[in-house]
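A single protein chain has been omitted; all remaining protein chains appear in their positions.
What follows is chain A.
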Amino acid sequence: MAEMLKVENLKKAFGKNEVLTGIDGVVNSGQVIVVIGPSGGGKSTFLRCLNLLENPTSGKIAFEGQDLTQLPEKKLDDIREKMGMVFQSFNLFSNMNVMDNLTLAPKRVKGEDEAQAQKKALELLERVGLAEKKDAFPESLSGGQQQRVAIARALAMDPDVMLFDEPTSALDPEMVGEVLKVMQDLAHSGMTMVVVTHEMGFARQVADEVWFMDGGDIAEKGTPEQIFEHPQNERTKDFLSRILAQ
């Protein structure tokens, strides 16, 4: 399997506060990586470093063979285009309707024409079950609907990898399922994904590999079975026992 993302000794500090103390990891093409761990363990920061929304303090991030930390800002835009990101708080553009949310970047960044962009947007909306909402504004949609639109918006750029930053944490419980379903279908279609989440069920069923992060580094990596059934690290055991006791 081809190496898509390779992280080496990645460190990030906010002032004196060291959030990432040295992360190593490889994401292969077509793999689904689920990152779990306690809050404040650096999961989101790690994910945001991958497309350089946060500037790492040191270390290397190789994406399709290029070290992103060495690239100038202009080149980074070309890289980010290939790395879709889904946020905890959806972040749909509130000044545009659903269709424009999906077609803006393909038109502006990739130079697609209106008809081409709309056609693809409609296909994607159908895929997430929201074709009838194409003219709606974000504020009129439920949280679950907004997140599905946000996933479709990221897919509209034809990314090579999708990054999910706690995509269901801001949702009412009854809406979590519809978003996870879309993500599951996406995983089955062969998309490379890095997912930060607290949904252990999703991790178990969909992940090829689970990374357990705590205190700024990856304490343990393994298949879902290894991590959930036979955790080796004390911190992993401790975390899982607290989670599963709930």
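Some points to look at:
Following the convention adopted for this analysis, contacts are C-beta pairs under 8 Å (C-beta built on N, C-alpha and C of every residue); 3 or more make two chains touch, one makes a residue touch a chain; residues count from 1.
Operating definition for what follows: contacts and distances are computed from a predicted model.
Its UniProt record calls the unshown chain "Amino acid ABC transporter permease", which is the correct pick from "Phenylacetate-CoA oxygenase subunit PaaC", "Amino acid ABC transporter permease", "Cell division ATP-binding protein FtsE" or "Pyridoxal 5'-phosphate synthase subunit PdxS".
Checked against the full complex, the one of A:K133, A:R153 or A:K221 touching the unshown chain is A:R153. Touch with the chain that is not drawn comes from one residue among A:C49, A:L68, A:M85 or A:M175, which is A:M85. If you put the hidden chain back, the residue from A:S94, A:S142, A:S189 or A:Q205 that touches it is A:S94. Where chain A meets the omitted chain, the residues involved are 51, 53, 73-74, 77-85, 87, 89, 91-95, 104-105, 108-109, 150, 153-154, 157.
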